[in-house]
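In this view, the complex is presented without one of its protein chains, the others remaining in place.
A and B are the chain letters, set down in written order, and residue numbers restart from 1 in every chain.
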Amino acid sequence: MRVIVAGVPGAGKTSIMREVANRTNHDIVNYGTLMLELAKSRNLTNDRDSIRKLPIEIQKELQKEAARKIGEMDDVIVDTHLTIKTPAGYFPGLPEWVLKEINPNLIVVVEAVPHEIMRRRRLDNTRKRDFETQGDIKEHLDANKYAAFACSILTGAPVMILTNRDGMLEQAVERFMEAFK
Amino acid sequence: MRVIVAGVPGAGKTSIMREVANRTNHDIVNYGTLMLELAKSRNLTNDRDSIRKLPIEIQKELQKEAARKIGEMDDVIVDTHLTIKTPAGYFPGLPEWVLKEINPNLIVVVEAVPHEIMRRRRLDNTRKRDFETQGDIKEHLDANKYAAFACSILTGAPVMILTNRDGMLEQAVERFMEAFK
Partner (left out) sequence: MRVIVAGVPGAGKTSIMREVANRTNHDIVNYGTLMLELAKSRNLTNDRDSIRKLPIEIQKELQKEAARKIGEMDDVIVDTHLTIKTPAGYFPGLPEWVLKEINPNLIVVVEAVPHEIMRRRRLDNTRKRDFETQGDIKEHLDANKYAAFACSILTGAPVMILTNRDGMLEQAVERFMEAFK
């Protein structure tokens, strides 16, 4: 299986992903980290944020190259984003040329209700995040779903919308496990 | 016209489709049945459920072949799904390679309000269906719409969102008929 897992910050995809990777003997690959490693190895840049400042054609090459590597892996969970929220709008994390190289068997969208996401972000002091209202979070959650179904049509991969409520991690993991049966 | 008609179970697409096919002299082709016939004629399988257990490349070949046949038909209403709900997620009924072979002139999404769909399912004893809450049904209705608009962009076909309220079949049929003017 090559599974893509995405979700807005605070949806809790990391805990779910780790648990499922563990139970199913899958590796977790972070797409952004893989791109950064490729960029470093070619002396293009050394930090994540400046990738976006590279010429667009070089960014695309890095994206494709990273995606191609993942497409060659088996039993892997890809930690990435369907949309990345920036002041300039929602950037697609899985444009067609990335998606078709990865060629996933499943796309999992991890969700939670906006007020739970808000609370989790507030409690997480390890990352600096811009404040978002429940309405902002709702918009981002919706954007991810719109994107997920477009990705599904381009690849044939099913979309699992996985709700990760407070205190119900085990239920979410068990639902995810259905896809491996 | 080559018209795709889709809708969640209980939305009532069958009654609408039959009436419109009748008034417009179109044939109805069930995409799943066509795939099954192809699978049978090649001695691949004899029942619908085991198609999904065939190797993925063979499934894709069957999908494409069925879609190609439909793409050669005129005046046909294609009875199919935008998304198929399974424990492993929503499978796309119209991935790009199917869609571009069918090359539809119109995509009709038949809808109803969740509580009406729930009631219709409860009254229909002919099929065994998993129980779904109104929230589940809402999610499936939404998934269909997200998928429909992605299909529209890939084909240029318009999307008609057709509400089929209890006791208002004739109104739904008449709205559908607008597309044949």
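By our rule, contacts are C-beta pairs under 8 Å (C-beta built on N, C-alpha and C of every residue); 3 or more make two chains touch, one makes a residue touch a chain.
Computed from a prediction, not measured in an experiment: that's the story for all the values here.
Summary of contacts with the chain left out: across A:A39, A:L94 or A:L141, the touching residue is A:L94.
The hidden chain makes contact, of the residues B:T24, B:T45, B:Q59 or B:S152, with B:S152. Here one chain is not drawn; of A:N25, A:T86 or A:T126, the residue touching it is A:T86. Listed here are the chain B residues that touch the chain not shown: 106-108, 145-146, 148-150, 152-161, 178-179, 181.
Residue-level contact of chain A with the missing chain is found at 60, 83, 86-92, 94-97, 99, 139, 142-143, 146-147, 150-151, 154.
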